[in-house]
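Quick one: the structure is below, and I'll ask about it shortly.
For this depiction, one protein chain was excluded, whereas all remaining protein chains were kept in their positions.
Going in written order, the chains are labelled A and B, and every chain counts its residues from 1.
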Amino acid sequence: MFRSSALLAALLLCAGSATAATPWQSLGEPLTAREISSWDIDVRPDGMGLPPGKGSVEQGQTLYDAQCASCHGVFGESNDYLALTGGIGTLASDTPQRTVASKLDYATTLWEYINRAMPFTHSKVLTVDEVYAVTAYVLNLAEILPMDATLDEKTLPAVVMPNREGFTQAHGFMTVDGKPDVQAKACMQDCTGEVTVSSELPAGFTEEMYGDIRTHFRALAGLTDLPATALAPATNAGTKSPAELAAANGCLTCHGVDTPIVGPAFTAIAERYAGNPEASALLTAKVRAGGSGVWGGAMMPAQASIPDSDLALVLAWLLAGAPAD
Amino acid sequence: MPDPMRIRAVMMGEVVDVKILMSHVMETGQRKDADGNVVPAHYITEVTATCKDKTVMSAAWGPSVAKNPYFSFRFKGGAKGDKLSITWKDTAGGTRTDEVTIN
Partner (left out) sequence: MKKTRRGFLALTGQLGLAAATLATGLFSRLAQAVDARPAFEATSFKEALASIGVTEHKASAEIILKAPDIAENGAVVPVEVTSKLPGTRSIALLVEKNPHQMSAEFMIPEGTEAFVSTRLKVAETSDVYAVVKTDAGVFHAAKVVKVTLGGCGG
């Protein structure tokens, strides 16, 4: 609701202000350095944009197993979502296997993508060093880096990906019909010669309706101000609360405590199974085997790695309505 | 010497969950190379898993198991710290054994 009214307001503001002598004078203000840095996130093949930091294959394994393996497979082999490894050298064959390892031309792209977008449902929780470590481990799983490798802002751009010379944007990674994710073409022809304002809102209308329009947008600029949930690697029960165990085992990647993400909210699950004496056994089996259909089409991958003791505690907590403490 | 396998064996309650990734071409013998010559068949035919002198899994494979095979199974009777040994043999007389500690 906010979003659509804010957008509408922006359009109204543009139209309404056109009547003033200096129509755009009241719009905009300089961005702060921090706001710019929150948008300036690209990383280039030569390493420009990579922050200083480092991480090893060994450190990456712990993080990967806790945060990534549930969707990508313990060896990066699972194509339930997107296979990370395998397929090197198959792109020109009859059965091209497009994986991160086989398709990417620069390893910096992998770092940038993990940093920006992974884990899928709660991105930006990994520290810079952790992103280097996970990148190193994925490249090790792909047989591109040795077990004892460490990556930093200098060594990462030096990694030579097997498809360095062969990258094309003709295919997407994930869709069956191979449509690319992004294939923008700049038009730059048949442009209108002159732009005319053809309708206007009465002066002052926007201010009266929405007050200072800039305050609606200022909050969107500083994305780095959003709180990040720090996640620790999985450990045994006893030292952690059920909520912490759920986080450590990656449950909260796809389930919110009281909001659905990819999968249903914990509180919604508790409601559905309230009073069902079999609930714990049913859900244990469900977590272990994975599946889809009960809550919608999204597939829950089978969860083999969460220890029984952790799972029992998490489910007991979940079925009690997932209380905050 | 063929490349080592990647093996994970993790206790899941009283069951050991085993995941293996092998490095092998799994050539079917039906594929032709760029010059039109048939690429000779070369694939894994046997896989066995042993824990404490007991065979916990044995499998016979043909050429239609995918290249760089992934294989997962679960067995009872193992414990944290036990050794699990996996062996494969292929059509060219190649073989490889790797061992991992269950955790």
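By our rule, a contact is a pair of C-beta atoms (placed from the backbone, for glycine too) under 8 Å apart; a residue touches a chain by one contact, two chains touch by 3 or more.
Note that the structure is predicted; figures quoted are calculated from it, not measured.
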Contact footprint on subunit A, counting only the chain that is left out: 77-80, 83, 86-87, 90-98, 103, 166-168, 170-171, 176-178, 289
Where the unshown chain meets subunit B, residue by residue: 15, 26, 28-30, 38, 40-42, 45-46, 54-67, 69-77, 89, 91-92
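The criterion applied here is as follows: only the chains that are shown with their structure count from here on.
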Distance between the centres, which are taken as Cα means, of subunit B and subunit A, whole angstrom: 34
Touching residues (chain side subunit A, partner subunit B) in the complex: 73-75, 77, 86, 141, 143, 288, 304-305, 307-308
Subunit A partner contacts - residues on subunit B that touch it in the complex: 3, 6, 8, 10-13, 17, 19, 21, 23, 67-68, 70
